[in-house]
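Working notes, structure below.
A single protein chain has been omitted from the complex, and every remaining protein chain is retained in its original position.
Note that the chains take the letters A, B and C in the order they are written out, and that residue 1 is the start of every chain.
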């Protein structure tokens, strides 16, 4: 009900507008490029309005891919990326919510020590500890499998910390009331903590899905099979062909397709996500 | 002063302990491996205790590198990684704190629309919008430069959101008291908001430094010069040599060295970082 | 020093909600004006409009002869004490007080003098180097006061400054604020929801309800002659008993026909075995609950109430239909279940129109 006067002037508005243009313009270019023919783009004469080859380019990209470089239709790549991204996001959330629960609501000897050991180790993401992790994954014969793709990525210090922060704001009295009501630790987790975390889980899912979708280095090492090739790897392969024959329209269409699922997740989860983010405003 | 009885039993303790072992064991293996000779490791007879070649291996790795594969001493790689990671972290923090400030404390038309446009665009990290971004970076002749390496990575929706969340918890009355005290928007930002954000900035710096340190795909595309090769790229190159001649000890030493700066940042910033994270407990 | 005048001040939000529906009052030079009312009555909004933190939809706010509707808060020559103190957590006590002066470009020496003087008055001299986080609630409150004092403004604004303190400290700080304001004789506007604070602090009391002023005046005048039933129940604790006057056993001779409600304050009742004071009233009550708090005793009595007679109100926090509260001094009095007769003389009775919006003089 209460309207608060904020600082108000033109400057921040302009800065933000400039920011929007800078960020959005490349994407606009990509959309435009994907609707023109390759020769037009290669000539450097690409117009700033949409062309007429849009539909056929996208159809071609999805079902048969950029034959020259990746040997895979982009549709298959998207499926592989989707499996990996959902697996990583769901796995990370499950692991981190349980870890945070243990850290916040249980007291056992060396609780904080354990926390810090896990924390420092996990702050080092898979890229940095990639070498030993690769060795172990390979020894466990998990190369070229979705398990090998997903499992080493699902431990997440950041998500654990975020859940820990949220759990810290859960009133102690709620735990105590639960105890009084005869609910043990498992019951408290499922009956109270999990329902209360729904919006936080949704917000984290969005962030982690995009994290998973964007993985490049690990899938590159772990997978050699064409049908497990993710879309980010596909893009890289297209870009690496440094000659005039680059299929620019297909490349740009692939880029657009790669953006779709993250945007879709953001838009679909938006309501829950915003609720999760603005909770402190209540 | 008040001790609260939490749920207490053995199970979570054991689970966490198992977690520590699973996460920490590969790293222990890497440390051990880096202290033995290559032939020993290649034979698959690596012992679980440290060997005697530790110092010479590390010295060799830092000053001359794994000559066969990367043509670069690891010391130089670390410097390149460091410049990139610090640049990305500092840039991300500067941009996102200013954006969050504009979004939270200023009211202008289409404030929320602007917010969402920026947000959705930035939720798509550089990997996904890599194609158009690469094209523009290349058109601006920023290939093979640190600006080209850093600038496209510094827009950060997540950091903006985190600052926004923190700014939301700053009491409105503090802004109003500031106004009463004759402090305009710029003064309020530097005199009050920035000092209050120190711990949050430190916490974000840790996370973003590690994010920057781990970049792989973008540096791979943008840099072709050997002296700008980052350590993550170096590791990848070593690992890609699939033959018996892999210099395992040097590889493991490189892996260890790649972990050092992130660990150092975590440990050095720990006090501020923890303060930033546990603020809600006050 | 300044007069403050509000004329037809209105506040409407873009969503159509009208928070302030036309308020007029004057605060004389050096006077202490208290805005009191239940939460949501608009008192804080009104104060924030005077401070310049909320825009004014209509009407005129005049501070010291200058219309300030369009003036920035920093340029209104006012100082405000916030409910949560709003101290800068990262600055020392000294810097908290000095910050506003520095922003105005005051010379360093003058700042030093003013802060030291304010610290002396508020007994903060020993803790000028501490951060607000190291202070107790009462000390923080003093720092917030100090930050206002050093500015030497024309007008002090207080937004429920004592509501975060515990009961004992609140009483002590109340007395201190009053003494300080008397000494500085700076015009002040003070917002509170606590009628006791309002009664004890105010030179002029403004009772607000639903965005409108219910009554303005000297606190004791308001207590003795509340203009509406709202004021009658809001000012004075425990609240005045209100009884529909056609109700059983209430013969109010000589009252105007429109007098639909009779009010009697709990402390104006006496317990008497028989007799009715000339022109007064007598009520037969069955004692339901007794609260003995030492200095006085509260008796909750149930009046026999015909089923078809609606009583005035039974909102939460108010008395139940047909319940009458009697307050007698000391610790004696009847037991639960006793039948008693409570009588009140005519000069202690209040009469209101049936809608409760107007007082009728008996």
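One rule holds in what follows: a residue touches a chain if its C-beta (ideal position, glycine included) is under 8 Å from a C-beta of that chain, and two chains touch if they have at least 3 such contacts.
Treat the numbers as computed from the prediction; the structure is a model and nothing was measured.
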Sole residue of C:72, C:129, C:291 or C:338 that reaches the chain not shown, by the stated touch rule: C:291
Selected residue (touches chain absent from view) among C:125, C:164 or C:200: C:200
Of C:113, C:134 or C:224, the one touching the omitted chain in the full complex: C:224
Interface with the unshown chain - residue positions in subunit C: 39, 138, 166-169, 171-172, 175, 178-179, 193-194, 196, 199-200, 219-220, 223-224, 235-239, 265, 267, 289, 291-295, 298, 300, 316-318, 327, 329, 331
Residue numbers in subunit A that touch the chain omitted from display: 171, 173-174, 176-177, 179-183, 187, 191-192, 195-196
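Convention: only the chains that are shown with their structure count from here on.
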Chain of greatest Cα-centre distance to subunit B: C
Chain pair, most C-beta pairs within the contact cut-off: A-B
Geometric centre distance via CA averages, subunit C-subunit A, whole Å: 55
Where subunit A and subunit B are represented by their mean Cα positions, the distance between them in whole Å: 16
In subunit C, residues with contacts to at least two other chains: 53
Where subunit B touches two or more other chains, by residue: none
